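What follows is an incomplete set of chains from the complex, kept in their original frame.
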């Protein structure tokens, strides 16, 4: 297990049969499984596969395009840490939900706050109590992607910006949002690839997990 | 006089002698003069020129790189309208001051608010009373240029975004700020060229001037 977490399958370009085979191997080793970028078609095939194996834990999230399946007798997952996923608009939800699913699979406590983009300047401050105190924040935004800079000004934890390709015209498939986040004047904002919900969630979860462990096992 | 205002000289690439000649012609026609993008060297030559002509109104603004000179006996300029120029950071001041000088020359009442960028999220709301109620706002910002979107959410007047080339690395000479403003989710934000303080001021001044006239001369 790399980085303290079982492998995640990047589903794009892999046939459902290949994914099922990898999952079977991981499940046999008692690993909880996650695959990202799974289309509806592949999900149907995977669902059929795990139905035939009588594994009732298989589940597809069509918003996040993720597929999850646990070993038959996996014990309930103990939750740890605290990450908030914040979106600028409803169109950013699919990417944000890939982050949320990743965090959930890592066993992190996740809270999500949607549609608090800068166009409504009173919306974000109104929800401060919900995200101040997070171990890390995943901030998902397209278009001008001003949100991470503003969130970064309110908190003293790492803010991981996930630019999305939401928008049209001069947003150039997410370049506008990516450049905006890279040039953020807030010192606690860092950036991952365009639409990389998985990576944003993974990094936030890694930070929260380590903080949780440090709190449990003091030096 | 184009667009209701006397011509403004774009000083870049024009020798001081050429600019002096154009100014002399305009002054003879009783026109108040403005030149932008004037270096210290050219300013010295222009100052000497107008000293020799005994015109005491010649003045250079080294921050804005603008040069102004009025006809000897120009009457005091009656002020009209109300425009606010807002900057994200102190590094945007040179571009903002080109906008302010342009508005001043147009006879518009200008107020400036500096260094209220998003890194300090409480700074802008604290100054709302100073800019709510403007006829138009010029918003000057570099780096991620989130400011116009936020200003746009607080007011019901046109916000003219002037992206600046302030920043480094992936700001690419102002492209990051330009794209950010073009993709603003605030519907009242429009954009001019990178570092185009003159254009931002001119457009805001044109709107304020027309509103002033409409108020004076009702239908």
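In this document, chain identifiers A and B correspond to the written order of the chains, with residue numbering beginning at 1 in each.
The working rule: a contact is a pair of C-beta atoms (placed from the backbone, for glycine too) under 8 Å apart; a residue touches a chain by one contact, two chains touch by 3 or more.
Bear in mind the structure is a predicted one, so any value in this text is a computation, not a measurement.
Here 2 identical chains are displayed in place, and the whole complex they belong to in this file is assembled from 8 copies in total.
Quick note on the criterion: only the chains that are shown with their structure count from here on.
Chain contact summary for the complex, chain A toward chain B: residues 88-89, 117-121, 125, 143-146, 149-150, 152-154, 167, 169-172, 175-177, 179-186.
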